[in-house]
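Just one protein chain is left out here, and the rest sit where they should.
As written, the chain order gives the labels A, B and C, with residue 1 at the start of each chain.
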Amino acid sequence: MMLAENVVELTIASQLEFIDLVTTLTDNITHMIGFDDESAYWVNMAVRESVANAVEHGNKYDPQKSVDIRFTIGVDALRVTIRDHGEGFDPSTLPDPLDPNNLLNPAGRGILYMRTFMDSVEYERHPEGGMIATMSKRRAPKLAGQESGEGDHKHDAVRN
Amino acid sequence: MMLAENVVELTIASQLEFIDLVTTLTDNITHMIGFDDESAYWVNMAVRESVANAVEHGNKYDPQKSVDIRFTIGVDALRVTIRDHGEGFDPSTLPDPLDPNNLLNPAGRGILYMRTFMDSVEYERHPEGGMIATMSKRRAPKLAGQESGEGDHKHDAVRN
Amino acid sequence: MQLEIRERTIGEVTILDLIGKITIGDGSVQLRDAVNHLLEAGRNRIILNLGGVTYVDSSGIGELVSRFTTTKGTGGKLKLLNLPKKIKDLLMITKLLTVFEIHEDEQAAIESFQ
Partner (left out) sequence: MQLEIRERTIGEVTILDLIGKITIGDGSVQLRDAVNHLLEAGRNRIILNLGGVTYVDSSGIGELVSRFTTTKGTGGKLKLLNLPKKIKDLLMITKLLTVFEIHEDEQAAIESFQ
């Protein structure tokens, strides 16, 4: 397979047992590219939430459906995409977990976690079915006045 | 993607820095399925050798070529396949690293490592190019007289 | 096992010392079982000591909330003790800090049931 030089991909069957494999790989990648422990901890948790949603709501625990996780190590940011093979959903119609009426709900806080811990979270439907969540986290605090995009450059470096 | 329920796949770009990601994932999987520390250590090393060969000899460090690693968690054995996208080679024509004349060679011991640490190692050419190394390691010592195959059964279990 | 739960009884109060991770699957289920087990035995004055908890995902937070409401439903109370910084952050983010009764001192937590 052709692959950009700064990409690592992991594919798991839809089993909760495998989520720890994804978060440990996440830890290794954030550690390798120099995230501090605190940032790495929250990225780990955001990835866990997104993969758990893909297993639970997306693939509905169908062990034959995979969850595909892709890490793109950009110069400025780590991008993680999580894809499932379910029916998809519309994130704009979800109940707000912070609404006082919802505070005692037993669920519904995963996407809030993701949005809180990452710099950006976006959802789209995959043309061949399933959802793709794309999350990114800056590698270092931006210097004041620095306006360049935080995306991936032509020549991405594993270590900066 | 459709996937057997007991499969985990990792794809890396051909960078030596990424090999540690593969071996740590290997450790997590062997630990999850109950390998003892000693066996896990040697499986880790066999996987490292095979991935290093794929990066170095197979893909020749071309960062656009991937190494694709697949872990199949069978009831009786863990199977690991490592695929590269290089020109392939004929393993039957390699010099024997244990030949007295070769003992001081600076290289040529990787496949010996693999064959020593795993229960089986097989090479084949992928129809679309590149080599596939398939290695397997039994999950528990066989009981005396137990003759059943060590392959993967219809209903594989992550934990046994 | 990602979550270890130790049970201590002080008069009518039960303290569950939780050590490890409360996450989707095993961890959340263990917590649910442990609390439900107490409630079935009529022991509904419960303190969860989170001092040894390193990680709570959204499923774990949901489990804390639902054990809280279930305990309340039996006329009892479930209180939290010794929140590590990160778990406090999570309760803040989810606006649950004021929902739970939270203690930093075990003795005070026990006495709060009297």
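Quick note on the criterion: a contact is a pair of C-beta atoms (placed from the backbone, for glycine too) under 8 Å apart; a residue touches a chain by one contact, two chains touch by 3 or more.
Since the model is a prediction, treat every value here as computed from it, not as a measurement.
Visitor: The chain left out touches which of the shown chains?
Guide: The omitted chain makes contact with B across the full complex.
Visitor: Which listed residue, B:Glu49, B:Asp68 or B:Asp84, touches the chain dropped from view?
Guide: Of these options, the touching residue for the absent chain is B:Glu49.
Visitor: Touching the missing chain, which residues of subunit B?
Guide: 16-17, 19, 41, 45, 48-49, 52, 56, 97-98, 103-110, 112-113, 116
Keep in mind that, in the parts below, only the chains that are shown with their structure count from here on.
Visitor: Round to the nearest whole Å and give the separation of the Cα centres of subunit B and subunit C.
Guide: Averaging C-alpha atoms per chain gives centres 44 Å apart.
Visitor: List the centre-to-centre spacing of subunit A and subunit B in whole Å, with centres computed as mean CA coordinates.
Guide: About 28 Å separates the centre of subunit A from that of subunit B.
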